[in-house]
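Complex shown without one protein chain; remaining protein chains in place.
Our next item is subunit A:
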């Protein structure tokens, strides 16, 4: 149970404060500011205990959101709730920034009123909330009888995430496979750890109560379903991937997944996250970074970094950025790069090398001479890793969408009439190579 919720800006000024329980005093809001936001050292833990009160905080850009309680609660649940709250707010007014919060101040109080009562989470589905709180305020007296009854059925309905009677002229759906690939590589090019965390996001504009069935090239699914047709197993066996674990949106029937390994569901209207998964095996690492650092005497460093793209030549990677850290006592840098633009940014202590586009199976190189100021500091430079950012148009885990079928028995449209779009985007998460 949550006793209160506070939102602060980066200076510690209170933007929103809502207290739900008597045991949270008025000074709690100040205690957090003094002890955490204004504290000199870096944040020690996202859970802070001040005077026997627990403060759970998350940060979004430079906004602090804190939940307060005196009870022995489930920490994971409180953080999930804070994330959910951020999602709900983002769904209403976009980015969570000081300006947006100040402008939507009334709306936030309205939301806080609905999603928590007496400190207990209530309905927090954005879809459901949106029917009775709108950006401009509530549709109060203009509300027709019909709309009112819709709210009631929405709120009572058996399926909490979708209301009845949705109609579209054009039935359309969009599937986005969004992955972030994480890598930690040793200087010798040995993979220390790598994983992909991915999400399948679906945007559906479908009429009625459509039953959807989703298929992908997961090993277990294919093996289980392919038993009948041995032919198919051999064909797709090579391309199937091993998902370490995956979780689904509430709408997916888990019992059916466990028994038949099929993913079937009635989707919420609009955008939602269908599944979230993680893989660690056979990851396609889109880029290899090969660093070479040579210390020439005490006042000079020579750095050479080669990046190799490792995917089909027909595909193009975008927004490539390589960040090569430099020592603190750098006095000057000369950079030569074959492709893109490179710049030494003194304020960030790094050489930032940007390439707009790069095709697969290509190689590019940067070399830099770093001049150092002689210091009497005996401290050796710790050599932070070289990090990389990029975006590629495929899924580094190898996941493929095999089909998405739509059945709506009550209305007269079939699977063929639905326009479907599938898109794969692989982004870098924490992609680091030690040097």
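One rule holds for everything that comes next: a residue touches a chain if its C-beta (ideal position, glycine included) is under 8 Å from a C-beta of that chain, and two chains touch if they have at least 3 such contacts; residues count from 1.
The criterion applied here is as follows: contacts and distances are computed from a predicted model.
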Absent chain [UniProt protein name; select from "AP complex subunit beta", "U6 snRNA-associated Sm-like protein LSm3", "Zinc finger family protein isoform 1" or "Aminotransferase class I/classII large domain-containing protein"]: "AP complex subunit beta"
Residue, one of A:35, A:100 or A:180, that touches the chain absent here: A:180
Among A:81, A:287, A:311 or A:390, residue touching the chain not depicted: A:81
Options A:113, A:348, A:363 or A:417, residue touching the unrepresented chain: A:113
Which residue of A:373, A:411 or A:430 touches the chain not shown here: A:430
Hidden partner chain, residues of subunit A it touches: 1, 13-17, 22, 29, 42-47, 49, 52, 54, 56-58, 70, 72-77, 79-83, 105-106, 109-110, 113, 117-118, 120-125, 132, 137-138, 140-141, 143, 148, 151-152, 155-156, 158, 160, 180, 182, 184, 192-193, 195, 197, 244-245, 247-250, 254-255, 258, 275-276, 278, 378-380, 382, 384-385, 387, 429-430, 432, 434
